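First, the structure itself, so that you have it in front of you.
Omission of a single protein chain aside, the complex is shown with its protein chains in their original locations.
Lettered A, B and C in written order, each chain numbered from 1.
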Amino acid sequence: MSLLFSIGEGIRGMGKARLAMTLSVSSMILTLLLLGSYLIFALNLNQWITDLREKVEIEVFMEPEARQTSIAQVKQALEKQPEIETVQYVSKADAAKRFEEEFGQNIYDILESNPLPPSFIVQLKEPYRSSKKIMELAAGWKNLPEVDEVVYQKMLLAALENYIRWIQLGAVAAGLFITIISISLIYNTIRLTVYARKDMIYIMRLVGATERFIKRPFLVEGLIQGLIAAVFASLIVFYGVKIVKTFIYPYITMDNRIYVGMLLFAVGIGFVSAGLSVRKYLRIV
Amino acid sequence: MSLLFSIGEGIRGMGKARLAMTLSVSSMILTLLLLGSYLIFALNLNQWITDLREKVEIEVFMEPEARQTSIAQVKQALEKQPEIETVQYVSKADAAKRFEEEFGQNIYDILESNPLPPSFIVQLKEPYRSSKKIMELAAGWKNLPEVDEVVYQKMLLAALENYIRWIQLGAVAAGLFITIISISLIYNTIRLTVYARKDMIYIMRLVGATERFIKRPFLVEGLIQGLIAAVFASLIVFYGVKIVKTFIYPYITMDNRIYVGMLLFAVGIGFVSAGLSVRKYLRIV
Amino acid sequence: MIEFYNVSLSYNGKRILNNITFRILKGEFVYLIGASGAGKSSILRMIYFDDFPDSGTVIANQFSSAKITAKEIPYVRRSLGVIFQDFKLLPDRNVFDNIAFSMRVTGVKPKEIRKKVLRMIAELGLGPKRNHLPLELSGGEQQKVAIARALVNNPFILLADEPTGNLDPVASMEILEILQRINSRGTAVLMATHNYGLIKKYPHRTMKLENGELVEQ
Partner (left out) sequence: MIEFYNVSLSYNGKRILNNITFRILKGEFVYLIGASGAGKSSILRMIYFDDFPDSGTVIANQFSSAKITAKEIPYVRRSLGVIFQDFKLLPDRNVFDNIAFSMRVTGVKPKEIRKKVLRMIAELGLGPKRNHLPLELSGGEQQKVAIARALVNNPFILLADEPTGNLDPVASMEILEILQRINSRGTAVLMATHNYGLIKKYPHRTMKLENGELVEQ
């Protein structure tokens, strides 16, 4: 019952200080939008990185005149390997085509026979797409019958891994930064709304209200502010994502946990900020 | 004199409402940091894109058995072209090396003569690195003596141009978004600090103060808040960039105009927000 | 100086003042009495144009409630001195600055302000409290600051709303003496009060509000 009363008081308080509440909630919404946008960005960045790593391929070159049995054997061996996602065979004829694309010359114009070797293009499963793992696998595959060489874009992969590390580090730093800024901004805003009512808090104390009695409606208020802000921010994000998906970038990825995250974040910060803000005015002489 | 008085009043007002000012200025600092970080990010993104486009190359393939005079002629023609930054000659021997790297076979192991053509690797100046311009140039170069083919990474370039367009679009959208959020957050905060003093504004009006007289100290206050926030934010950014440069990413680019931008932005928004915020309490019944 | 023509005033549909007409001449001293909630403060509020009649006209210092513009209001207010019932001191300024504020508003030179404010402070015995904030003053001291602020500008008309409610009898009489003095120099005084003892001691024209009507006594 006392809790119910506090909830009532919290709501009434918000009603009375409507302007302050509007400003405070709208600042919270803006902050949440910032945070939400960041989360969506991070999510999609992650998706892009995954897509990019999918393009990492290993080429297993056979001897130019490898026997069909060896080729079949290698194929089987590769396909048995649990780390492998797909194996694609490139015949001598396919290789000739690639040569023409690369050097602008039909190989049969130059030579009467095709000296290019057949090969396999291998794609690894997601968790194994690292230089280290590839090096390990390549060493093993080299010993398969009539395998001449195992080639992969060592440089590209290294560059990618290097970049990805930087990008991920940057993204995490940006995330931390935005989170800290969001928390501070919301705290400051709520603190200002409480500050505007410090005289009221003093009067309540004079009339014999306990700390808890005074504090509770503010906590409820912080909680409700967070709730309202999260709902609005979620709606904006929801429709924002929809619009982006429809008109601009159809591949955008979204995760419902972002909504849940924003809600918990807003309600939590609202609650804690309100609590900390009131405390300053409760200290009895 | 009256202006001097307003400045004095503005400063005194800030002194009296110290808590509100601290909260408000610190929110402004946070917002400016957000904006500043974004600007630095955008600046570096631009730098990266420029670096990336530097890697776009055009290969001009000669006939495999082109005469030295033709080669010299083509070289001269290319070097005369104003759009070109660098021209690099790839001899038949260099091409053989590339073949070995690409296919894992020494070409002399397969053939007794080298059928690979000599070529030029051409890099364009910054403003000409577009598919359109390259296509145009390539068409012209094809007619030079003994030029067999002009090849460039059509796909890569298209992809790059495509991505870059998206990334730039995204960056501009993010910039707009962050700017709007920053403006709104600062406005809300300043409005709250004015709101906390609405009774004082009412009393001033009752005693016969004109709108201008009441408004001016608030404008001065908004301006000073912006100034202080910009100075602090600039210091943080300055040392932040220094730290990142030293310990994390030595290639970071910085531009002093970012400091100037933050200052003008903060002072401007502070001033305008204060003006708009006071106005609401100046409306006479 | 001040004229009310058939002034009526309602709050939330409840009529507080009903067709009130009166006139206060230059240099007059008038008491306004009536029970709590009779409408005394409301009458004063309309004179400094913080409230407007529902019907009828209020004229203060040549300005009519029917025609005055928002831009003109501050200038009328400066020509009036108002002692507010709840003081309305600026909470973040000390005694000196509160009193000086109403002069600063008019652009008087700082030296002149200093001289006059200090004289006012001395006259009301607020000397030792010069640098106190309103919160650091007793009720009566706050009231004296409110009085000082209203008087410092040498207003044409003084509106005093219960100016002795927080003062002891001696201080009250001192204030009345001050009001008498400035009145004798030509300032009209309209004072809302419950202190009939003072009225008896310093008799002047007295208007009584009763059921929204004005009765001269």
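Going forward, a contact is a pair of C-beta atoms (placed from the backbone, for glycine too) under 8 Å apart; a residue touches a chain by one contact, two chains touch by 3 or more.
As the structure is a prediction and not an experimental result, all values here were calculated from the model.
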item: Partner chains on view for the chain not depicted; value: A, C
item: Candidates C:S36, C:T69 or C:Q217 - the one touching the absent chain; value: C:S36
item: Footprint left on chain C by the chain that the document does not show; value: 11, 14, 33-38, 40-41, 85-86, 128-129, 136-141, 143-144, 161-162, 165-172, 194, 196-197
item: Residues belonging to chain A that touch the chain removed from view; value: 2, 5, 13, 16-17, 200, 203-211, 213, 284-285
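The rule we apply is simple: only the chains that are shown with their structure count from here on.
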item: Pairwise touch network: line, ring, star, complete, or other; value: line
item: Most central chain, judged by mean C-alpha position against the global CA mean; value: B
item: Computed distance of Cα centres, chain B from chain A, in Å; value: 23
item: Whole-Å gap between the CA centroids of chain A and chain C; value: 66
